[in-house]
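The complex is shown incomplete by one protein chain, all other protein chains being positioned as in the whole.
Showing chain A:
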Amino acid sequence: MATDAIRRHAVWQSTGLRNALILLALWEIIGQLGLVAGGALPPPSDILIRLWQDRGDYPNHIGATLYASVMGFLIGNAVAIAAGVAFALSPALLRLFRGINIAAFALPPIAIAPILALTMSGMAPRITLAALGVYFVTMTATVIGLSQADSRAEDVVRAYGGSRWTVLRLVQFRGAVPSILAGLRIAAPNAVLGAILAEFGGGGRWGLGTYLLGSLGRGEPDRLWGIGLIATLIAGLSYAGFALLSRRLLGATKAVTLNTAVPTGGTASTCLSARVRMALATVLLPFALWWALIKLSGAPAMIAKTPGDVFEYLFLSQGAAAAQARLLAALAETLPITFIGMAAGLAFAFLLAILSRLMPRFIEAFMPVALITQTMPLVALTPLLVLILGRGPSLTLWITISVTFFPAFVTLAQGIALVPKSAEDLPRAYGASRWTEMRMVTIPASLPYLFAATRLTVPRALLGVMIAEWLATGRGLGNLLNQSRGYLDYGMIWSVAAVSVILSVVFYQLVVVAERQVLARLGMATPE
């Protein structure tokens, strides 16, 4: 079996290498002939030559981006894991912080980057944005991992009088490691994306985002591609590092049998007034935090708007009607494409995650290519896609699909990998085909992860659309944000940010409701 694994690994490497070489050769030919959009896709050789010519510029840019990413990654994850443990211990706390958690994740980094740059100094805005990009993913992964621990093993510890903390230490925390590692894997490229986004909106001399922004207007596809490739390499390597780590750590520790115990948690309080109070607190807490941060930062009132200021701007001020009209028009452009892109991205991820079980060879050959395109930081990708696809709606769609696909696929593949051996052996024993086995065991067992993936992608889809709109298409919410930046219309900047966060939270909540219904009917646990 060991030799078989080694041989498969060798096959994987050789076919992966072969496919990459074929792709590179095709790219070179297409590039040399200038077949795509009149030379928008330069051949790899030109990109490499340009990289070599620019070699003096890169170390400082890379250094700045790496520093912000790594610092943000460390801080964000430390907070996220601590918060995840606290939430796993106290469901009430989790419910109370739900609003803040979703808001922290749904916050379009592109909207707050300029605001952060105005209210903070130095590397702080970049680190903050990188940390924000990391927090939600790792926090969710921690809570999922901790809450899906084997309840029978928990019983053993509790039967010996083990405290909540003992259960956490002996059973849950180690059991959560695969989930947390999967979270870190997604979080790592997110940190790079966050740092670059902050550079993009925030000024400063060094950083790949700054470099990209400076080169965007000059019509030099080979340099843009070079920067994109370097950013991708950083993000990809961080992803690969954690993938390797989880493979090392998780050899033979798969759960041996399927846990069928019906989860008990859930409704903590049956009292209606208590539930209403909790719901109110959940909704109000993010606004309170927003207000407190503005007051604490001491930023000038002209730039830093409190929730009250935004309300006044949208409903009470002189220009309220005009502002509302602009906002609604932008929403009408942004929302439809967000949903289409998200649905397509999710469907693609689900299909691929299932295929990875049915046809491992195909996926092994496809995976390296997919990883390269998917770890590419969105901001670096967008100018390149603009060069190829132009500035129409298809660009927005592709960006949305690619931004939702990656986290969804990782979440789903992880869920499918967790399906116990014995559960799959059963249908196989009755002579079931691979497909029947998928249909009967793997797909239902991965349902909680499909919902988790959907929840994860809702805000990302909106962010992807907004970035495309800002950088390229000149439509919708993203464009409104960019324009308002130009006009120094801070009221509108804050309004767009607030509206997009609130929308994300509402959509997220809708998914959660659907998830509760379905999973409760199937007797499965709802991972938070």
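Assume contacts are C-beta pairs under 8 Å (C-beta built on N, C-alpha and C of every residue); 3 or more make two chains touch, one makes a residue touch a chain; residues count from 1.
The rule is simple: contacts and distances are computed from a predicted model.
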item: Protein name (UniProt record) of the chain left out of view, among "Putative zinc-finger domain-containing protein", "Catalase-related peroxidase", "Nitrate ABC transporter ATPase" or "Formylglycine-generating enzyme required for sulfatase activity"; value: "Nitrate ABC transporter ATPase"
item: Touching the absent chain when the full complex is considered, from A:G56, A:G122, A:G161 or A:G486; value: A:G161
item: Absent-chain interface as seen on chain A, which is shown; value: 150, 152-153, 155-162, 166, 170-171, 174-175, 252-257, 262, 520
